[in-house]
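One structure follows; several queries about it will come next.
For this view, one protein chain was removed and the others were kept in their places.
== chain A ==
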Amino acid sequence: MPEHAGPGTTSTVVAATPQRAVDVVVVGAGPAGSAAALEVARAGHSVVLLERGPYPGSKNVYGGVVYGRVLDELVPRWWEQMPVQRWVTRRSTMIMTPTQALTVDFRTQAWAGPPYNGATAHRSDLDGWLAGLAEKEGAVLVPSTVATGLLRDTAGAIVGVRTDRPDGDLTAKVVIACDGVNSFLAKEAGMFAGKPTGHVTLGVKETLRLPRSVIDERFGVAGQDGVDIEILGCTRGIPGGGFVYTNLDSLSVGVVVDPHGLAGKRLRPEELVADLKRHPAIEPLVRGGELLEYSAHLIPEGGYDTMPELVGDGFLVAGDAAAMCLAAGIWLEGVNFALGAGMYAGRAAVDALKVGDTSKTGLASYRRMLDESFVLADHRKLRRVPGLVLGQRMQESYPAMLCDLAQGLFHVDNPQPKPGLLKLVRRTLKRHGIRTRDVVSDALTGVRSFG
């Protein structure tokens, strides 16, 4: 399984003494890592937060909305200090073909004030803020430092990390791997053994500058209100979807696609973004935008069944490293799961340190806390959804069928009388070669999956 082959290194065995340099090493200063470091530091333990980029957030990409509710447990009245671009008050789901678009648009001003719901943010600001909270509590952030491998004792327990700096070994009682998708540390620790491969998608995004007033006008919002549009049917049949969301004075537009599908069609991801920007439903929104940034990142969208083992001897895995990104059709979330998992990992490490047992048994409360929280409950409940939404019918046939159905419904074809709805549905299904039994089957799967 080459995708789980890891970095090609084996852990370094050290003659570790019971004395460690620090209590906890957290690898990766993203939302999961900073939340973990914050919890550990608050409990009064020494914690080092390693970040491979020059500053937190410099290597991160996300494609939508940060749902901050889980922060209630970490940062009281977080909304007063979190670096937010816009609070999302308008959430649209758009289904499109190359010439059509059908949108379900919802907006509520209930999300425009405390305690809010979701927000758009720049990751460099958000991650920097979270890491800053951990630093204020005593965590030591070390940027531009890559954890290149694990240190183990002679019994195989993980006792620290090796970094790419001179004299770069750092021993710790607990290592929390929050090193993102394709986690080399989790692979090296053997946490992915026996897990299915091929579960990542590729997200690509352009950030386009537009004056704030133009964004307000085009998206029908004011003040710090914002819009998030999730799109299905914009990827030339490659499993995936698209998105457009508003920042304060810029827009982010992009697609998330299966890299194997992309390779199969010999397409480059930026071609899909260009397609999306040219679409008649999107072009008026992004017109004249000045390209500020192009970014790309892998996303662990495989869901519950592709998650690695989460607990080892002296070792925890959280966030994208643990495939905790939820891609369940109408719910596309990642940062909140990372925050939750990091927070619970930090608490589990503190529990283990308190009783002096950082073995797999001593750290087992992590799995229990995740099971009892939304982090694993949501993933478990929605475990079948990724397969459903990434299927051919959901990606190609249904968007075209629904757009044609809407067009048939609203098209006035006088002197012909209006067709009956059932007749219209049957005719549209037939035109798209969709069997009724498939629709019923998918509907049942959807009902079962979404609960």
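By definition in this document, contacts are C-beta pairs under 8 Å (C-beta built on N, C-alpha and C of every residue); 3 or more make two chains touch, one makes a residue touch a chain; residues count from 1.
Simple rule for what comes next: contacts and distances are computed from a predicted model.
**Student:** The complex lacks one chain in this depiction; which UniProt name from "Sugar ABC transporter permease", "Acyl-CoA dehydrogenase", "Electron transfer flavoprotein small subunit" or "MerR HTH family regulatory protein" does that chain carry?
**Tutor:** The missing chain's protein name, per its UniProt entry, is "Electron transfer flavoprotein small subunit".
**Student:** Write down which of A:Ser11, A:Thr163 or A:Thr306 is the residue touching the left-out chain.
**Tutor:** Checking the options A:Ser11, A:Thr163 or A:Thr306, the one contacting the hidden chain is A:Thr163.
**Student:** One chain is left out of this view; which of A:Val48, A:Val88, A:Ala172 or A:Met307 touches it in the full complex?
**Tutor:** Considering all chains, including the one not shown, the answer is A:Val48.
**Student:** Per the definition of touch given earlier, which of A:Pro196, A:Pro211 or A:Pro280 contacts the omitted chain?
**Tutor:** Counting the whole complex, the residue in contact with the absent chain is A:Pro211.
**Student:** With respect to the chain omitted from the figure, which of A:Pro18, A:Gly288 or A:Gly433 is a touching residue?
**Tutor:** Checking the options A:Pro18, A:Gly288 or A:Gly433, the one contacting the hidden chain is A:Gly288.
**Student:** Since one chain has been left out of the picture, which residues of chain A touch it in the full complex?
**Tutor:** Spelled out for chain A, the touching residues are 48, 54-55, 58, 140-145, 163-170, 209-211, 214, 288, 290.
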